[in-house]
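Have a look at the structure below, then the notes.
A single protein chain has been omitted; all remaining protein chains appear in their positions.
Labels for the chains are A, B and C, by order of writing; each one numbers its residues from 1.
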Amino acid sequence: MILYVLKDKSDYSTLVEKLNENSASFKVLNLYGKNLILAWPDQNTKGIIDSSIEIAVEAKKSYVLASNDWKKQPTVVTVKDVEIGSKKVIVAAGPCAVESEEQVLTTAKAVKRAGASLLRGGAYKPRTSPYSFQGLGEEGVKILKRVGDEVGLPIVTEIMDTRDSAIFTQYVDMIQIGARNAQNFSLLKEVGKLGKPVLLKRGMGNTVEEWLQAAEYILLEGNGNTVLCERGIRTFEKSTRFTLDIGGMVAAKLMTHLPICADPSHPAGKRELVHSLALAAVAAGADMLLVEVHPRPEKALSDSEQQLTPESFEVLMDRIRALARALGRDA
Amino acid sequence: MILYVLKDKSDYSTLVEKLNENSASFKVLNLYGKNLILAWPDQNTKGIIDSSIEIAVEAKKSYVLASNDWKKQPTVVTVKDVEIGSKKVIVAAGPCAVESEEQVLTTAKAVKRAGASLLRGGAYKPRTSPYSFQGLGEEGVKILKRVGDEVGLPIVTEIMDTRDSAIFTQYVDMIQIGARNAQNFSLLKEVGKLGKPVLLKRGMGNTVEEWLQAAEYILLEGNGNTVLCERGIRTFEKSTRFTLDIGGMVAAKLMTHLPICADPSHPAGKRELVHSLALAAVAAGADMLLVEVHPRPEKALSDSEQQLTPESFEVLMDRIRALARALGRDA
Amino acid sequence: MILYVLKDKSDYSTLVEKLNENSASFKVLNLYGKNLILAWPDQNTKGIIDSSIEIAVEAKKSYVLASNDWKKQPTVVTVKDVEIGSKKVIVAAGPCAVESEEQVLTTAKAVKRAGASLLRGGAYKPRTSPYSFQGLGEEGVKILKRVGDEVGLPIVTEIMDTRDSAIFTQYVDMIQIGARNAQNFSLLKEVGKLGKPVLLKRGMGNTVEEWLQAAEYILLEGNGNTVLCERGIRTFEKSTRFTLDIGGMVAAKLMTHLPICADPSHPAGKRELVHSLALAAVAAGADMLLVEVHPRPEKALSDSEQQLTPESFEVLMDRIRALARALGRDA
Partner (left out) sequence: MILYVLKDKSDYSTLVEKLNENSASFKVLNLYGKNLILAWPDQNTKGIIDSSIEIAVEAKKSYVLASNDWKKQPTVVTVKDVEIGSKKVIVAAGPCAVESEEQVLTTAKAVKRAGASLLRGGAYKPRTSPYSFQGLGEEGVKILKRVGDEVGLPIVTEIMDTRDSAIFTQYVDMIQIGARNAQNFSLLKEVGKLGKPVLLKRGMGNTVEEWLQAAEYILLEGNGNTVLCERGIRTFEKSTRFTLDIGGMVAAKLMTHLPICADPSHPAGKRELVHSLALAAVAAGADMLLVEVHPRPEKALSDSEQQLTPESFEVLMDRIRALARALGRDA
């Protein structure tokens, strides 16, 4: 496979003709303001040159669009007015699950005051047990939206079913793909088509390469507004809920132009560990953090052990800011 | 939570009344010909007795219905005339992906002749890379159906999207949930509602307990025709594609009444290893095997390294039969 | 590096001369009755031919001597009159730890009667906690030896310290390297020098390739009487104590000429799982099993959960024999 990055405003009809003549298959895309053509197989694209081509990149990896082989400068994903992947370390915070408007509003005000830029909260909840609280669904999404509007924070929440597209298109600013759907390829394609910014979690059993390939599914639908989120992998170690793979996150940063987020809450499993994991992720270069905050964690309907209180979150934000500045960033 | 197994043909309206009086929540189900009531929370069900109750089982695990705490005898899942979980070790065989009617027909005849009881083949293919062959989709399902009918083998194939329910209901005898959708809870619920026999793969990053909880999602919709399929987990070892967790499979057998299948092809990754893994699984107590067979593996559009030739499959079936008999089973 | 397998009784002095002339480094060994010369680096051995050379094998792997690139026929390791790697599946059985002469004697008689060929038992015990029973040490070795002699079973027991060589040389028939010392290279070299048959366990965090490299340390000292023992690896799954890597064992069999043993007791962790794991290992091609048996498991000073009673072991031996025969082997 070869990736042609086309010159701006160039007419690529001759190139398309040549591909057709050579019986090559191809797909035309527009990503980050650039026209792109993916063409294959190699024997049918060999020797093709055209004045519309800015650069031709041989696709050595199975994640061509997500790789930085063709796009050297880091991508900045914009969610309303929030820029992810720029100098400022962006923090999304909020409860694990949307439980009530009052709960979300209290949290939203507190995290905004402390410096969060996005409001997170689960409405459709992927729960290991069918007997656990399954979330408020559509009603939860609407609560998030109302609170986000009131407080002035864009919202990020998880989609679980392709049949829910319309709801997410209407109400949600950034759509999360959870770890358990990290290789739900139907959902990845669907979210790619919706065009909204995506927060793509890494599956707990997925390699970094598979994570980038999952992103490729989204980009291949023409949606380049994708942020990768490391949230811990499955290992033999049981003193933490999951093993936050800082090394994998750093390795990913060297392979892709997409911004990287870290979720310190799920791997911690216990709130005592959240601060240290959050700071480690920022020190390692994370562009964004996703932190669970609940006004009364001990009463939370899910993940009560790992959610921070608003007070603890405020302290964390101070520490993140100090750290970010020491690294030449901002928060 | 408590599980009431009700006496056959008993009137449980008084029990329902008592639960309502105590403000308990409950769900009425029919599984394996038994009426069941799941009721919670514990403080609201304490002390309730009723003549309709055969046994009351305290639900200590998050997979009550899938556990053998209440149903001691193993479940036999019937797919058309094929019994899974009985004395005979059942083998489902066929190509990784449906590529053409000719390919499926050749394979189906060969595996039937060798002793397979079910025809497997992928129509909707979950592929790690978006650039890999994505399967023939609906057309592939129809090919499988036609071939299955012609050859006289029930078919098993994978569903990937809740929006495809109608196709699977119409054409498919046993619906497979793949490893990558093992915690796609929307899909699990949907498949539970369809009522058809389900082959539920374990996710590559999932524990045995999570696998049983995934089955619980299906059973809770009233569908008890579920077979669990071990297909290898993610570990550090790289001489095999995945690590077939024979121990986890055996542990699961001690925890559940559901039949257990093993897929030796995916963990092997290389066809030289498939026979040994298949035999090991049968020796460890597997009720069913899922084996990839392709008429010309080297030309396969997916997983070409691990598919057996029809000749090799025939040898394997002979070995499985010898082994099964030595264990007091049949194949 | 290149491996020269020399013709029987040939004079290789000219070859040595040529190597010296080319400033190549080399090591002369005798393994399995063959004279071998390992020579390196490649640029200094290029073009060397000599009439003493039977075959010259380019060493592509870091486990040249352990690989079957040069030795195609499987190695049979002989411990007194017991042949490991031949048609018969060999079973070594006995208590986790030597606790008293009476305990060992009772067990030894029972396992011999049931068909075991070797007596196992721990004298020097590698315990995760310093507060656990550390074994009887030298006294334990002597008890094993006396009982082995009385009952007529060769003994296998674990060495933990290079300083204990003399004791093992004097009393022990087969020296075990435990999982926790699987990469204790000083100990591997020392055991290689002792010349006694070795049972080399795979480390719980080691790949198959590292396991073979550990064996290479022993073979490189001229000791080819090495049996590899799979005993479970560390994975995220917790329903078993370790994950018995049947696939890794099968992969190893394709890479090496050395016999392979499986230990079903440690990965099981619970005695209910031991039979199934043992049978799976035999079905997958294990040449030997290492099984923990204790006259009163519930009173055992270590691993009480996973040791079989003599009665259960007898049943297991019957099942192993039936299985082995179905596979064209013996037990």
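By our rule, a contact is a pair of C-beta atoms (placed from the backbone, for glycine too) under 8 Å apart; a residue touches a chain by one contact, two chains touch by 3 or more.
Here the structure is a predicted model, which means the values were calculated and not measured.
For the chain left out of this panel, the touching residue among C:Glu54, C:Glu83, C:Glu101 or C:Glu210 is C:Glu210.
Contacts to the hidden chain, counted on subunit B, fall at residues 234-236, 238.
For subunit A, the residues in touch with the chain missing from this view are 205, 207-209, 232-233, 235-240, 242-248, 250-255, 267-268, 272-273, 276-277, 279-285, 319, 322-323, 325-327.
Even with one chain removed from view, subunit C keeps its contact list with that chain: residues 1, 40, 62-63, 126-132, 160-163, 180-181, 183-187, 203-206, 210, 213, 216-217, 220, 233-234.
One rule holds for everything that comes next: only the chains that are shown with their structure count from here on.
Over half of the residue numbers found at the subunit B and subunit C interface occur in both copies, marking it as a same-residue contact. Computed centre separation for the pair subunit A/subunit C is 48 angstrom, with centres defined by C-alpha atoms. With centres set at the average Cα position, the gap from subunit A to subunit B is 32 Å.
Residues of subunit A in contact with at least two other chains: 234.
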